[in-house]
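Dropping a structure here in structure tokens format, bear with me for questions.
Note that this complex is displayed minus one protein chain, with the remaining chains in position.
The block that comes next holds subunit A.
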Amino acid sequence: MKSKMFAAALLSATILSGAASAKTLVYCSEGSPEGFDPALYTAGTTFDASSKPIYNRLVQFEPGTTNTVPGLAESWEISDDGLEITFKLREGVKFHTTDFFTPTRDFNADDVLFSFERQLNQDHAYHAYVEGASWEYFNGMSMPDLIKSIEKVDDYTVKFVLNRPEAPFIANLAMDFASIFSQEYADQLAENANQSDLNQKPIGTGPFQFVAYQPDAVIRYKAHPDYWAGKQPIDDLVFAITTEASVRQQKLLAGECHIMPYPNPADIESLKANDEIKVEEQEGLNVGYLAYNTQQAPFDQTEVRKALNMAINKEAILDAVFQGAGQAAKNPIPPTMWSYNDEIEDDPYDPEAARAMLEEAGVTDLSMKVWAMPVQRPYNPNARRMAELIQEDFSKVGVDVEIVSYEWGEYLERSKAVDRDGAVLLGWTGDNGDPDNFLAVLLGCDAVGGANRAQWCNEEFDALIQEAKTLSTQEERAELYREAQVVFKREAPWATIAHSVVHMPMRKEVTGYKMDPLGGHAFEGVDIAE
């Protein structure tokens, strides 16, 4: 203990004197991670603190894009029937060496098997290693149904055998739940009956290694000296947990942190005007929508849905709700995603025409419910306000709106019901940059009574997205998805409202930060200019 303190004292003394150029990047994060095993959780805050700095995956997203590139797998081959995917693993990859673990071997196929088997196999020693281990993403992406087996061909070759061809599978493996753990470390913990440390004292192959976590206060990492892609330009990475957005901003201005996520929309202009700060921005990979219940009269008529869509003044919503930090949505997928169909024309804002269309459809004196979410989400910063604006818009075409709201968990559950009353405000943020992750999850026939809040099952649309799933080239798939968007627009199960724009304020001296379209925060390659 004493020697550690002495070392820490020395370290901080050198930081203070600035003699040795130990570079520390401080990130004012917005919340505490739930743990350090990303496969157990679904929150972005947890991924930022675990999978992004500490771990690698077989396949990774190229920073700043949704393209998949080799990670711990150098290459992969897909069999002609699409059922077997063989990964060639990278050699010479070192796990972290810390004061609680010293690896004796490099990364190999056993680690891949361990990382997936623990989620797949109910009898695995690490399947229930923390109380309530639930592997939400693994299950949510239907991995247990999809994966038939995972085989070790040799030390550096792993084969996944699937039950059906699944084009988005590679992109799925780039997601946080697919992070690769050290089997050797897990075995060592099991031997000492310390299994839960796998979630508290993480070991990975990633760019940064874990040093210490003080709950709700600070997480410390240092650069992995033997990182396979090269040591990071900064030496230390610190997450200063700061839940209040205005306080994060003050810390950024005071130089107490270098980067902060989620600024208050109202403060963005003043941050942009500050000489010491730069604000990067990017369209979020998300969509906010209003889902009608297409199985219920009169919303089962396409004309009625179209008419209501034309009654919504999206520009007013973008001003009042997004304060400019968003753009109007015409498709169910955001424009940054491949296969986005830009030729589609949005329904014009035209209350007069909308009123006429409703009359023609025989709908008069309509009263309906609009559901407003009780929480702030990236795709909808203020659902209540949005619902009020829609209420006003609809009243102009003779439709009377009652706004209802429930507690968030209740809201999610109740809005799934097929016999649900009214139209629901909701949205989605992409997981893996694949259009299937929006179109099938939110609008497929299988999702009726679940994530498909419009309860919309259209044969033509469903056939397109199902076929797209089985094709292996992106061009072929994109064509079908573009067609599916045409069907979507024609049938109008939703009013597509907006894609938000995400802002990331940072100090001017920070270089090399790339915004992640999937909404994560990663510091690989980031440097601080002297």
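Quick note on the criterion: a contact is a pair of C-beta atoms (placed from the backbone, for glycine too) under 8 Å apart; a residue touches a chain by one contact, two chains touch by 3 or more; residues count from 1.
As a working rule, contacts and distances are computed from a predicted model.
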item: Per UniProt record, name of the chain withheld from view ["Stressosome protein rsbS-like protein", "Carbon monoxide dehydrogenase medium subunit", "Dipeptide transport system permease protein DppB" or "Acyl dehydratase"]; value: "Dipeptide transport system permease protein DppB"
item: Options A:Leu146, A:Leu253, A:Ala353 or A:Ile403, residue touching the unrepresented chain; value: A:Leu253
item: Option touching the unshown chain, where A:Ala39, A:Ile203, A:Ile241 or A:Leu358 are the choices; value: A:Ile241
item: Residue of A:Asn172, A:Asn199 or A:Asn331 in touch with the missing chain, whole complex considered; value: A:Asn199
item: Contacts of subunit A with the absent chain, listed as residue ranges; value: 1, 4-5, 8-9, 11-13, 15-16, 24, 26, 31-32, 34-35, 40, 42-43, 130-134, 136-137, 139-140, 196, 199-200, 212, 214-218, 220, 238, 240-244, 246-247, 250-251, 253-254, 256, 377, 406-410, 412-413, 416, 426-429, 450-451
